[in-house]
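All protein chains of the complex are present and in place, except for one that has been dropped.
Chain IDs A and B follow the sequence of writing; residue 1 opens each chain.
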Amino acid sequence: MGKAVLVLRLAVRDLRRRPGHAALLLVAIAAATTTLSLGLVLRGAAEQPYQSTRAVTAGPDVVLSLAPQPGSTVDPSSLSEHLTAPGVTASSGPFPYTQRVVSIGGLSVHTWLQGRDSDVAKVDRPVLLTGEWTRPGGVVVEAGLAKAIGAEVGDAVDIGGRPFTVTGTAVTAAAEPYPKAAFAPFFSGAARPPLPTGGIDRGPVHGAPPADGFQLVPTGLMWLTEADTRTVAEPSMLAYVLSLKLAHPDGAPAFAAARSTVTERTVLAAETWQDVEASDGWALSKKQFSLMLGSSLLVLVAVASITVLVGGRMADQVHRAGLLKAVGATPALVAVVLLAEHLAIALLASGLGLAAARLLDPVLSDPGAGLLGGAGQASFTPGIVAVVVGVALSIAALATFVPAARAARISTTQALARTVRPPRRSSWLITLSARMPVPLLLGLRIAARRPRRTWLGVFAVATAITGIVASLAARASRLAESAPGLDPRLAMTQGLLVISVMLAVQATVNMICVAWATILDTRRSAALSRALGATPGQVSGGLSVAQLLPALGGALIGVACGLGLAQVLDDDPLAVPPYWQLAAVVLGTALIVVICTAIPARLGATRSAGELLHAA
Amino acid sequence: MSEVLRARDLRMTYGRDTGTVHALEGVDLDVERGETVAIMGPSGCGKSTLLQLLGGLQRSTRGQVWVDGRQIDALNERALSRMRQRAIGFVFQAFHLLEELTAVENVELPALLAGRSPSAARHRAAELLDQVGLAEHAGRLPVSLSGGERQRVAIARALSNDPLVVLADEPTGNLDSVATSEVLRLLDGLRAAGQTQVIVTHDARVAATADRLISMRDGVFVEETRLDRGPSGPLSELAGLEG
Partner (left out) sequence: MRATVAAGGQASHGIQLGVVQEVLLALLAREPSHGYQLRAGLQLALGPLADALKEGQVYVTLTRLERAGLVSSERVGQANQSERKVYDLTPAGQQRVVDWLADTTWPKPAPAEFHLKLVAAAAAGLADPRRIVDAQRNVVLTELVVVQRAALSEPPLSVAGLLLEGVVLRLQADLHWLEACARFWAEPAAPNRATSREDGHERSAARPRPADDVRA
C-alpha cells in the first residue's frame, strides 16, 4: 500500500515537473488512437443501409441485361428462357433501356434510361423519396444521381433534344450507385464471360463502341415510361433488362457467371446483389482502408516521437533512477514509476482518441444518398475500446522499456554521474561542413552528433508525408475521372483528409519532440559556439538546419513513397497530384520545421551563455 | 586609451526578492595591453562572474565594460558575438572541447565561425597545436587526451583568432599537479610573448604566471600586488640545508 502511494507520488511529481513533455506525449498518442478508433469503428458500418434498402425495394438477386452488338438489335423474348431457369422464384421485366446524354440545369450526364411504366413489380420496386412515379414526358431520377446533380421535382430535363420534367426521385437496390451504374454491353459485376483472347476486361467487349453507341463513362440512372424510352433510344441502342429473385440469394454469383455471354449479335451481362452491395460500400470501404492504413502510419510516427522524447530525457531519467536507487529503491520500483507515468498518459490519450473518433464518426460514415436510412451511429464495441487502449498502452510500455531497462542495468554511481551517451563523430560530414556557411556548419554537425535521432526524424517525416501524398494522389485520381456534379466517390477523400490532418499534426508533434531533444542535448555546445564568436542567429539557424535537412530528405522520400503507395493501392492508373500540391507539402514541411525549431532555439540562444557554460 | 579591458563599478545580482545573491559589488579593473592579470579568491567570490561580464557572456546589473576602448554594455547579442570573435579567447575550467571533434577541428572552430577560409583556419590550427606542443595529437579526439592536453588544446583554440585578450576561468581547476605545470608553462610562455591575459583562479600557482595579482573576496577586490620579475631572494633558504 505504502509502495503504491510512493509510486503514485513520484509519478505525479515527475509529470508535474515536466508538463510540456507530458503534453507532447499525450498529443502524440492521442492522434494515433483517434485514427485507430475511427478505422475500427467504420469497419462493418456499411452493410446495414444496403440490406435495408434491398428489403424495402424488393431488390433483385440477379439483374440480367441484354444489349445489341453494334449494327444489331435484340429481341426481348430471348430473355424469357431465364425466367424458367432452375432456382428462379420471381422476376420483373424485361424492361427496355438505353443510354443517352441527359442535360439538366446546365450539366450533361451520360444516363441509363430505363422504361418502367409502374414502380410496382414483384422484384425491384424503386421507392419514391420525392414526387410520384413517372408518366409520359416525365422522368424519375435515381436518388444518388439526383443528389449529385441537384435534380428536384419539376426540373426540366433534355434528352436527345426532347423536353422532359422530373416527376420524382427514387431509391433502388438493383443498380450500382451514381456514377457507377452499368448495364450491358458493360460488365461491372464479378461475372464476366470468357473473351476470345481468354483475358478479362472491364471495358466494352469487341472493340470500341461507335461514338454514338454505349459509352463507358460515369453514368447515372433514370426511369421513363416504356414508350418514352423506345422513343428516345437509337434503334441500335435499345436493350432489355430483367430482374430475378432466386431461391438461394447466395447462389447469385454462380447463377450470374453461368449466364454472362457475348455473341456476335448480343451481349448479356449479369450483375448480382453482392456486386451492388460492394459498390455501395466502396466509398466507405476505401475510407476504412485508408483510416486503418493511416492509423498504422500514425502509430509508427507516434512511436518515433516517443522514442525521441524518451531518448531526450534519457540522461535525466537515468539520473533520477540512480537517485531513487541510491536511496534504496529497487530497479523494479524505478521502472514501475516510469511505467506508471507513461501508462497514465496513454490511458488519457486513448480516452481522448475514442472521444474524438466519436465526434468525427458521423461525418465519415455517411453511406451515400442512394440508400435508404443512415448508417446509424456506428458502435464503439468493447472490443474496439480494448484494442485502442491496448495499442496506446503498448506504445507507452515500449517507450518506457528502454530507459527502465537501462536504469535497472547500469550501476547507481554511473547513473548519478549522468553519463550521457557520447555524441557520434562523422569525419566526412565535419570536413564537408567546414566549407559551409556558419549555420550550415553548425547544423550539419548537430545532425551528425545524433545519427539515430536524425534518422528517426527522417523516418517520421517520410511516414507522414507518404500518407499525405498518397491521400493527395488518391484524391487526384478521383478528380481526374470524376463524374459531372458532386461525385459521391469524392466523399472518400473525407477519410483521406482526416488522415492527412492527423499525420500533419503527428509529424508536427514529432518535429517538436526532435527539436526539443536536440536543443536540450546541444545546449552546452550552443553556448560554447556563442562564446567562440557565433551569433545567436547563427546558432539558432544551425539548430533549424539540423532539423530542416533531415525533414526535407524525409519529405522527398515521403513524396516518392506516397506516389508508390497510391499506385499500389489504387486499381486505377496513378494520377500524380498537381505539382503545386507536392511543392506545398514539401515547403509546408520546411516551414513547420523552421517554426518548430526556430522559436525554442531562439529562446535558448538568448539565454546567457555564461550560465550554461558554468553550470556544465 | 591603452587598456585592452576596462571595467567601472561592475555589479551583478542574481535572483530576486528574497533569494538575491550579490556576486559583484562594484569592481573597477584596467588591463593594459600585454599584461597578465590573475584574479584570485575562494570559490563564490564572484571572480567567474567578473570574467563572464568582461567577455560579454553575461550582462551586468550595473556598471560599464570597455573592450579595446569600445563600451560593450549596450551592444546587442550579435555585436557581442562579433566582438568576442575578434577580441576574446575563452579558456574554461571544464575545457569545453566538443567531444565529436578532433583536436585540430576544435582549434579551428573559432576561425571557421569567424568566416575564415577552411584552409587558412586549418593551417592556423596546426600552427597553434604545434605551439602548445600537441602537433602529433592533431587528429585525436578529446576523449583520448589527458586533462592537461585537453586544456592545452582549449588554449590553442582560444588563440585561434589572435584575440586581444585571453580570458581564462580556473584553467587548472580540473587538473592534477603535473598537468597544471604543463598548462602554467604554456600560460607563462604566452605572457612572455606579450599576450594579454586575465586569469581567474583559486590556485595560487597560477599567480606565478601573472604580472599583477588581484585578491578578491565577497564580490570586491581586496588587495592588489604587482609581481615584479626582478631577481628574487636566494631560494636556498627554503631548503633548510645545514652543514
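Going forward, a contact is a pair of C-beta atoms (placed from the backbone, for glycine too) under 8 Å apart; a residue touches a chain by one contact, two chains touch by 3 or more.
If you're wondering where the values come from, they're calculated on a predicted model, not measured in any experiment.
Considering the entire complex, the omitted chain makes contact with B.
Screening B:120, B:143 or B:208 for touch with the missing chain picks out B:208. Among B:93, B:106, B:151 or B:197, only B:93 touches the chain that is left out of the view.
Within the whole complex, the absent chain has one touching residue among B:36, B:151, B:172 or B:196, and that is B:172.
Mapped onto chain B, contacts with the missing chain fall at residues 42-43, 93, 170, 172-175, 177, 181, 184-185, 188, 202-205, 207-209, 213, 223, 225, 227, 229, 232-243.
What we mean here is this: only the chains that are shown with their structure count from here on.
Chain A and chain B have Cα centroids lying 62 Å from one another.
Put simply, chain A touches chain B in their complex at residues 422-426, 430, 434-435, 438, 441, 445, 448-449, 524-525, 528-538, 605-606, 608-611, 613-614, 616. For chain B in complex with chain A, the residues that touch the partner chain are 48-49, 52, 55, 57-59, 77-78, 81-82, 84-86, 90, 92, 94, 96, 98-101, 105, 108-110, 112-115, 118, 121-122, 141, 143, 157, 161, 169.
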